[in-house]
Structure formats: structure tokens, C-alpha cells
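Before anything else, here's the structure in question.
The complex is shown incomplete by one protein chain, all other protein chains being positioned as in the whole.
For chain A:
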Amino acid sequence: MAAVQGGLVDADEDKDIKTEASNDSWGNNNANDGRLLSPSPGSSASAGSNKSAAGASEEQQTLLAVLQFLRKNKLTESVEILRREAGLPEDSLEPKGAESSGAGSGGASGGVDLEGGDASSLLSRVTASSTAGAQAPTKGPIQSAAWLTDKLSHHSASCPTAKLTHSAGEDQPDVNVVLSAYSQQGDPALYEVYYSGLKRFIESVLDCHRAELSQVFYPLFVHMYLELVYNNHESEAKAFFEKFSGDQECYYEDDLRVLSSLTKKEHMRGNETLLDFRTSKFVLRISRDSYQLLKRHLQERQNNQIWNIIQEHLYIDIFDGMPRSKSQIDAMSGSLAGEAKREANKAKVYYGLLKEPEIELPLDDEDEEAENEEGKPKKKKPKKDSLGSKSKKQDPNAPSQNRIPLPELKDSDKLDKIMYMKEATKRIRLGPDNLPSICFYSFLNAYQGLTAVDFTDDSSLIAGGFADSTVRVWSVTPKKLRKVKSAADLNLIDKESDDVLERIMDEKTASESKILCGHSGPVYGISFSPDRNYLLSSSEDGTVRLWSLQTFTCLVGYKGHNYPVWDTQFSPHGYYFVSGGHDRVARLWATDHYQPLRMFSGHLADVTCTRFHPNSNYVATGSSDRTIRLWDVLNGNCVRIFTGHKGPIHALAFSPNGKFLASGATDGRVLLWDIGHGLMVGELKGHTDTIYSLRFSRDGEILASGSMDNTVRLWDATKAFDDLETDDFTAATGHIHLQDNSQELLLGTYMTKSTPVIHLHFTRRNLLLAAGAYNP
């Protein structure tokens, strides 16, 4: 593959500059924090100059900083003495510190969310009203370290050294810091009282507010439980859990199960779920009225316990307007960290398609003959025009052609494009009345070992990844798979001959299928390059391998993920590929670089599936934290966060026009997303088990979904997307109101006997191919 000129990688300096630039854009706050990273008492004192520390006396801050330091060095006695002398309340140290760290992190992510400032000002107001003295958010070493964790989790894309931040065991100090936020002492017996008091209050408020305020229950419940556990109140924690876990929404069941097994402080170390909860703020979207109601209630009752949790661990995204209904809330919630902030989805996304390169279409022989009779110029012109007009019209939403450098088209690519266009003219127009035929490729004797399947774009090859670490490639056309001759034999052939490409192939190796061995663990992801020369496979062994389909050997093993790599995919333009795995990071690679070009970090759990946008400028990743994120390949920013799924996401598909995204999860639902507006626009219910494959037809009229429940379902995508494009209000407010029309959109359900559908593919003529392993 040709190296990209002036690409993402060639300009390594560019990258650095970019990182810095983005740092700058985070504003003053960040620049200060950046200097704070060395955890020395001196620098912690200088943190006193933090601009957000409004109205704080320097003395007190210094005192607090010293206290922090002593405490950190286990000099509890001196802490006590100092504290008593200064007359500080007992609990002023910890919670305030934690709060400030929360504020710090809010500010840190301010580059992405503008609400950060608002939140911190709110915070200072509340602190001022609740406790006298020591209002100043202090920047001690603990806080900066805690903040570091936050920062890393949000922005490790720009700093590769942070990639192991979350791996348990290696970051023990950080975990301690993170957990120490829970070391708040309150009467454990009162937790139940607090919680049920709030429950009573929320049940008594007006209906319109109740649904919104009920969102608070789950994060509060989790944090209160964790606090109890952290402070070694095991029996209280258990009682608390048993009493209130039943009240939580059913879609949190999986998380509650994890939580229920966690009963000891020791368990909290290295527990990822817990870290997710602590390091990321649970985001709630609440209308201003409801929020005021809650705030007033908590202040009246002096319910500091709950108020502190809300301040520290929750991010409340306040909006003006009507409170949302229960169904609206349910549609969007379910993710590990609450809903996406509205600001997270405001960035401009260039979802349009790139201009197709102009290719002179040589007409095939029949046409040529016909033309000769009728007169050449007449026929050729209109044909060219029709092609030209299509590609010349620049989509206003499309990124510029060279936004990211793309490989030049080779002659063979051009030939392939021509083939594609020819096939496209024979394509069947699908619709509700004209459903595609489905051809099912079943893998026999796979013994439950088939883990991944991919088809080439022209449907000539099928590759399967297996649990026994092998990758197998089949030819589904009569053309057999042949290897290139060995170097010695290649020397013998006549390089000048016309059929040199034919001559380099070794006829003796022709067979219908080839086995590629090299991985040392189950192969979970597989992807053909668009030019059919390469195959990518990702495996449990933590590597992504690039295979040549000319020699059927492994060319490169890309190491970077230290944990299982769940998915990988080639860019539609080749050269780049993306991978995502258990380490919660998605990586962008180029085939000729052994190190990743970009690291997309931000998911709170495994990245389970990765997809390139048709214009190669964006990458979508689905995760077990039940969110979907869209990343900009150019700068590595997360430009969209979609929440709403209630289970790990296992399938993603972009519509051919690049405007929409479909996602399928273990909850058996397909959700449709408008990328431009950052909104959920549809919900397709029907499957009863995990959806492993989604695919739009070539023209985007039909969405096919394949599932573990042994069915392929076809959905009317045109109708699903048509209904909403008129609605501007939802786009402005971000409040979706989905009608339940799954049954109308469902065009067909096709059962297999006992074969889970794990891959779907539309041929260029819109025949639907499905694949799965027969499960006797």
C-alpha cells in the first residue's frame, strides 16, 4: 500500500503541536493545573493562586495544604493537633478536598463542556451557604493526583503514556486517591434514613418532576453504597443494598450485580466498575425547575450527605424548559455514566461523503458495439455527465477532500471502482415491497468456535475468525485462492509478458480455502482491506495482525493493546484501520506504522466494536459502558456520545449517505442516531437476543439486523429516517420523543434453524448475504 504523503504520521511534530494547542484551548485553569502535576508541598501551596478560589484567605489555604500533606504522610497526630489549633471542623478537610478535585476535573474537561464553569460556581455558592470557613477549594497533592487520573481518562488520546492508567494493579496509588473521596464519616445508620427521606420527597413531588428527579436515585444509591462499603460498614451496606436495590431501573441490573458482589473495602481496589463510577461523573439531565426543587428540599433538610454526593459525583446538566417525561428519560439513560452532556454532542461533524474521484468509465464491449452503430459522441456524453454531476456536487456537510490524507488510487483500485459502478447499475432498488433475497452462508462443524466473519466488498471472499486462533479465508466464486510463487520461481517468469499478474500465481496452491495461523488466542475481529489484498484480524492475544492475501502470510503484528482486541476494521479508503479492545481505548493505525497514530480514550469499559465512517474522517466505537462515541480522526477528539442502550453494544453500521448510525446491543434493540444533530432518532424493537450484525442496503433503504436469536430482520430505514427530518424542536433541545413504531418498520423476520447470525453483507447488487455457524 502506498504511503500517504504528508499524512497524519509523517508530521509527528504536528501532532505535538496539536496536543499543546488543545491544551491551551482548555484555558487558564488547565495551564495552572499542568504545572501542578509534581506533587510537592511547595507547588501545592502555589495552587492557592488558583483563580477559581474566590474569596479565600491565603492563610487558610496554606494551612489546609499542609494538613493534606501531613495526612498523606500518615502523620495523623500532627494533623489532629494542627486542626484543633486552627479550629477547623473535623470533616472540612476531606470533603472539601474532594469537592475541589471535582471542580478541578470539571474545569479540566471544560474544553469539551462549557458547563464546567457553571458547575464550579454553583458549587462555591453551595459551599458558602452550607459550611462556614474553609470554603476555598484547595489544590493539594491528593487533588492534583486525583485530577490527573481524570485528565488521563479523558485525554490520554493525546498522551500515549497514559494508556495503562486503568489497568488494575499498576495504578494502585491513584486508586487510593480515588477511593479516599469516600472516606467521609457519617453515621452509617442514617444512610437509609437519608435515602428513604429523599425517596419520600421525590414520590411526593408533582408528577412532571418525579420522573426527572427519579434519575437521581441510581447514582445516589451506588455512591452511598460504596461509601458504606469503603468505610467498612459491611452489614449496613448489605442492608442498604437489599432495601433499595429493588427500586432501581431494571436496566441497571447488570451493574447492580457487580455492585452486590462488592462488600469489602479491599474489593474496591482494582474493581473497574467502581473506578468508572468514581472517575467519571454520572451525568443527569434535569430541567431547571426540578433541580431547584431538589436543591431547596436538600437545603431545608440540611441533608448534607446527599447534597455532597450530588456535588461531588454527579454532573447535573440543567436545561430550561419543560421537564422530560419518563419515556424520554428512559430512552436516553442506561449508560454506565448517565446521559451524554448536551455539550458533548454540539461539535460540528462533517458527515457528508467525500467526492468520488473521477474515473473515465470505459464502456464494455457490448456498449461499444452499440455505440459504433449509433455514433460515439452521442452516447458517451450523457453518460459521463450523469456520473460527473453526481460527484461534482460537493456535499456542504462533507469534509474537505484532504482533511485527512488518503491514499492515492492505484490502477487496480480504479478498475475496481469501474466494476463497482457497473454492478451498481444492475442493482436492485429495494423497498418495503421489494425486499432483498437473503443467502445464508452457514459454517458447519465450527463447534461453537466461529467468532468473527467478514465479506469483501465485492462478495468474492469470506473470512472467518475462530476460537482456535485460526483465520480461514474462503473463495465463494469459482476462482480459487492461489499464492504467489516463491522468490526463486518468480525470477524465472517473463516480466514483460502481458499476463504477468497471472504468471506470478502458483497454480499448485489453488484451493477453495486457506488457513492463516499466527494468533495465540481466539480471533474476535476480522476485516478485509477494500482492495482485497490484505486482511486484518484482532485477537485475544492483544495483537492485530495484517495478512497478505497474495502470499497468505502474516505481514505485521500490531502490538499496543495489552488486552484482548475485540474488533478491528479497515477504513473504507484503505491504509488506515481502527481497533478497540478490553483496555477501553480505540486506536487508529496505518498499515505501514507499527505504532498507533491516534488513541481514542474515553470509554469507561471495553470498546466492543469499531466502525469507520464512510468518509474515513470519523470512527464510531461502541462499548460495554453502553455508550457509542464518535471520534474525529483528524484530532482525536470525541465529537459525539450517544447514550440509550441498556447493554453492551455489539454492532454498529453507518448509513451509506453517512448521515445516520445504527447500533445494536445485547438488549436486543437497534437504535438509530442522527450524527449531524447528535440525536437518537429511532428505536427498533423485535430481536430477543444480542444483535451481532447490522448492515444498510447499498442505497440505504433497508436496514438488516442479525442476532443471536437466529433471525435476520429487515427494517424500513427510509421510513424510519423520513419521519423525523422535519422536527427542528428536538434538534434544538435534544429531547427526543420516540414513537413506538417498530412493528410498522419491521419488514420481515427470517429464521434460521439453529444458526446465530453474526455477519450481514449486502452485495453490490443488493443481495443480502448472511453468515453464522450452525449450532447443533
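One rule holds for everything that comes next: contacts are C-beta pairs under 8 Å (C-beta built on N, C-alpha and C of every residue); 3 or more make two chains touch, one makes a residue touch a chain; residues count from 1.
Definition applied: contacts and distances are computed from a predicted model.
**Student:** Tell me the UniProt name of the left-out chain, picking from "serine C-palmitoyltransferase", "AP-2 complex subunit alpha", "Transcription initiation factor TFIID subunit 6" or "WD repeat containing, antisense to TP73".
**Tutor:** The record names the chain that does not appear here as "Transcription initiation factor TFIID subunit 6".
**Student:** Given the contact definition stated above, which residue among A:187, A:253 or A:408 touches the chain not shown here?
**Tutor:** For the chain that is not drawn, the touching residue is A:253.
**Student:** For the chain left off this view, which of A:231, A:245, A:551 or A:657 is in contact with it?
**Tutor:** Spelled out, the listed residue whose C-beta touches the missing chain is A:245.
**Student:** Determine which one of A:316, A:435 or A:516 touches the chain that has been left out.
**Tutor:** Checking the options A:316, A:435 or A:516, the one contacting the hidden chain is A:435.
**Student:** Can you name the residues of chain A that touch the chain not displayed here?
**Tutor:** 168-169, 238, 241-242, 245-246, 250, 253, 256-258, 260-264, 266-267, 271, 435, 437-451, 462, 464, 466-467, 472, 474, 476, 513, 521-522, 524, 540, 563-564, 566, 582, 606, 608, 624, 648, 650, 666, 690, 692, 708, 711-712, 748-753, 755-756, 758, 767, 773-774, 776
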